[in-house]
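Note that one protein chain of the assembly has been removed; the remaining protein chains are unaltered in position.
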Amino acid sequence: MAEREAILPLRLEGVCFDAGGKRLIEDVSFGLRAGKRSVILGPNGAGKSLLLRLCHGLLSPSAGTISWAAPEGAGRAHRQAMVFQRPVLLRRSAAANVAYPLRLRGVPARERGARVEEALARAGLGAKSKQAARSLSGGEQQRLAMARAWVMAPEVLFLDEPTANLDPAATRAIETLIGDVHASGAKIVMTTHDLGQARRLADEILFLHRGRLLERAEAAAFFSKPRTAEASAFLKGDLAW
Amino acid sequence: MVTRRIFLAGFILAAMTFPGLAAERSIVVASTTSTENSGLFGAILPIFEAASGIRVKIVAVGTGQAIKLARNGDADVLLVHHRPSEEAFVGQGFGVKRFSIMYNDFVLVGPENDPAGVRGLTDAATALARIAAAKAIFASRGDDSGTHKKELELWRAAKVHAQAASGQWYRETGAGMGATLNTASALGAYVLADRGTWIAFANKGDLGIMVEGDARLFNPYGAILVNPARHRHIKAAEGQAFIDWLISPAGQQAIADYKRGGRQLFFPNAD
Partner (left out) sequence: MNDITAAFGMAFAMLLDLDRDLIEIVGLSLRVSFLAVGLAVLLGLPLGAAVALYRFPGRTVLHALLTAFMGLPPVVVGLVVYLLLSRAGPLGVLGLLFTPAAMILAQCLLVLPIVAALSAQIVADLNREYDEQLRSLAAGPGQRLVTLLWDGRFSLLTAILAGFGRAIAEVGAVMIVGGNIAHSTRVMTTAIALETSKGNLALALGLGLVLIVLALTVNLAVLALRDAVRPSHG
């Protein structure tokens, strides 16, 4: 896959999204390049998950354009992955779940075994490969979802509040895994409403508020000197709306 | 997905090895419920099959439906009991030739308390007229079978328009002989039945024979080979072999030998 043309950068131009007669995403424009861990930060209801789904292609914008460097085609969809807040695991074993995206991509069975084993081992699930995915604990299920995303060797990994339902120990394990995936060369784009998590993981912050992109800054700069009143209020923990 | 393929392969294999699909020398005979329900075929067919090596498959329906099946070419031989219909079948070119096989007779069956007072009459038409006058319940096959056709003839002879009382004292079951006898047994109704089915019938309740012996109650059975000129696939040789056996001394003897409770049910009468 490495030889293929890169799909990044991703460009959003004037993207809007309406649902139920309401404008939920308003005129958002930005670009995403390979490398940095970009965190979309904002209070609940800001539209973070919608924006992530628009980027990943699960939703289509009501107005504006979303474009990748690579032309449309199966290749583009196959080179990005997403981990949801609540993972949807197939009613099969852990190993079969990780093998599944490889089968979809036509990876021959003899190559799949080793890649599945490796991904499970990285997620700390090597001993549970034969266990039914849905009988795993919540933290294990999310790690399995990470392994399933990682095994595809995606160029971009989207994560939508991946630890919102997890306890601190499980959260730490997922954050470590996110770091590992990033270290292996994948672009990380994740949403969170958890300031501590944003501080731990972000290289840069995209601050979203009521469907608008109010700020984009390097993480250190954002946390020390937010430029907008809404961002300062959010950082202080005020319910500023 | 492996399991899926195994299932598919197993399914195809099972379908291919299905014994019923294997070729065998056999004929289909469209006949009436009276012959099947009386147990006659169960007794005589093994003798023919052992002698000829030809399997005889009986499809037992009403005479009307049996004739329809034969017309469509879905049976090789027709064996029914309504002479006018049989002669029409041959006359229209659907059948080759009618052979007399055997006869029994119809009996008028009714409840023991005999509300219409017909017990012991020897004239079936008079009996029916009394039933109509008493508005006693009468169960009719109502299914265009040989027995039903005979019953309608008897009503005509009695000059009663029974169907005008349909749903009142005249009940049309639209079912086979056995089912209609079950209904009559439950209702305490009069009913016309062929003697063979009546003798073999196990759920008589308090029904008994009221009228018998009228010449009009004569019930002859005929066998006809379906015309191979009409339907090329008709197994003419095997079908005719079956008819030839039925009218042969051996076949006639087998029919005469069939008894239920010591009573002979059918009387051979081949020419």
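First chain written, first letter: the chains are A and B, and each begins at residue 1.
Note that in this section a contact is a pair of C-beta atoms (placed from the backbone, for glycine too) under 8 Å apart; a residue touches a chain by one contact, two chains touch by 3 or more.
Since we're looking at a predicted model, the values are computed, not measured.
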Worksheet item: Relative to the complete complex, which of the depicted chains are touched by the chain excluded from display?
Response: A, B
Fill in: Among B:Ala60, B:Val109, B:Leu154 or B:Met210, the residue in touch with the chain that has been omitted
B:Ala60
Worksheet, complete the sentence: The listed residue (A:Ala34, A:Val107, A:Ala132 or A:Ala164) that touches the chain absent from the view is A:Ala132
Worksheet item: In the complete assembly, which of B:Gly176, B:Gly222 or B:Gly239 touches the absent chain?
Response: B:Gly176
Fill in: Residue touching the undisplayed chain, where the options are A:Lys22, A:Arg91, A:Arg110 or A:Lys236
A:Arg91
Worksheet item: If you put the missing chain back, which residues of chain A would it touch?
Response: 53, 56-58, 74, 77-78, 81-82, 84, 87-88, 90-92, 100-101, 104-105, 131-132, 134-135
Fill in: Missing-partner contacts on chain B, residue numbers
1, 7-8, 11, 14-15, 18, 20-21, 28, 33, 36-37, 41-42, 55, 57-60, 71-74, 175-179, 181-182, 185, 200-204, 231, 233
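By definition in this document, only the chains that are shown with their structure count from here on.
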Practice prompt. List the centre-to-centre spacing of chain A and chain B in whole Å, with centres computed as mean CA coordinates.
Written response: 78
